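Excluded from the complex is one protein chain; the other protein chains are retained at their positions.
Let's look at chain A:
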Amino acid sequence: MGNIGSVMNACARFAGGSSQAVIVSEAEQLKYADKIILPGVGSFGEAAAELKARKLLETLKAKIQEGAPFLGICLGMHLLLERSQESPGAKGLGLIKGEVLKFKSAKIKVPHIGWNDINAKSKTQNAKILKDVADGSYVYFCHSYYVKPDDEDVVVAITDYGLKFASIIAKDNIFGIQFHPEKSQAAGLKILENFIKL
């Protein structure tokens, strides 16, 4: 999941004209991005190490701090936080304070796989990512870990899976989405479109 090809296919629907989706793997290319999407593959620790090894980490942080809109999907969302139970000791970007926890309950199956609903928490400014997306829309999830930000105000939408967790977070120009918009049919594509048209 977090298939970069699927994200590219979805972006291709809304790109065009002055906007174009490009896969980058080097800091030099990243510098020219207006908006950044980070889909997730692998584990928290591996991804954090990979960003560091490719010298993307600093540029990524700098771009986000300059105000470039950023969207982290699934693991890409997790990386916004400081740390994760998935990889103790590994450091995230820390742009959102808090940690990533594992689902632990005998009552639920892990990974959380399938279509679940998202419920907008409040009409914050960053709810614009949910523009024209009906509250309670079903989207596709596929994950074993979820984010727990220290600041409740960054939570834009919550989802109930035995416990209520943050399925969308946002802070200024930073967005994190737990589910896979690129796999969530109309509702997911609308969310991606909202981000691309920010």
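Remarks
To be clear about the criterion, a contact is a pair of C-beta atoms (placed from the backbone, for glycine too) under 8 Å apart; a residue touches a chain by one contact, two chains touch by 3 or more; residues count from 1.
In the analysis below, contacts and distances are computed from a predicted model.
Here one chain is missing from view; checked against "Tripartite-type tricarboxylate transporter receptor subunit TctC", "Cell division protein FtsL", "Imidazole glycerol phosphate synthase subunit HisF" or "Carboxymuconolactone decarboxylase family protein", UniProt names that protein "Imidazole glycerol phosphate synthase subunit HisF". When the whole complex is considered, the residue among A:Lys52, A:Lys109 or A:Lys131 that touches the unshown chain is A:Lys109.
Residues of chain A in contact with the chain left out of this view: 1, 3, 5-6, 9-10, 41-43, 106, 109-117, 138, 140-144, 160-161, 180, 182-185, 188-189.
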